[in-house]
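With one protein chain held back, the other chains of the complex are shown just where they sit.
Presenting chain A:
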Amino acid sequence: MTSTTGQQHPISLYLKIWGLLFVLSTLSYLVDYFNFHGYLRWTLIIVLMLMKAGLIVAFFMHMAWERLALVFAILLPPLCLLVLVGLMATEADYTFLTRLLFFR
């Protein structure tokens, strides 16, 4: 019966991921605590964020063991959002510059 045996992984694996998430969260908190600035801050924030998200999706949500059909159906569409983010960042920069010109 596949349904009763599906997604069985050793508890120790989950505990390790849990610990790793704690370490990564502490690190991202320290980024703020030590007041890093500029590109260093941004790189650390984004990298730590993506590592945490990856661990949660891959191991806690079992994506690492799912068939590719499901993995692609779930993970590819959000990539389109990067286009939206890019568009809106450009647009926001433009709005900001326009405001500086006309509303100050």
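Keep in mind that, in the parts below, a residue touches a chain if its C-beta (ideal position, glycine included) is under 8 Å from a C-beta of that chain, and two chains touch if they have at least 3 such contacts; residues count from 1.
Convention: contacts and distances are computed from a predicted model.
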| item | value |
| --- | --- |
| Chain not present in the shown complex, as UniProt names it (candidates "Branched-chain amino acid ABC transporter permease", "YeeE/YedE family protein", "Cytochrome bo(3) ubiquinol oxidase subunit 3" or "Heme exporter protein B") | "Cytochrome bo(3) ubiquinol oxidase subunit 3" |
| Sites on chain A contacted by the missing partner chain, in the whole complex | 1, 3-9, 11, 14-15, 17-18, 21-22, 25, 28-29, 31-33, 35, 41, 45-46, 48-49, 52-53, 56-57, 59-62, 66-67, 69-70, 73-74, 77-78, 81, 84-85, 88-89, 91-93, 95-96, 99-100, 103-104 |
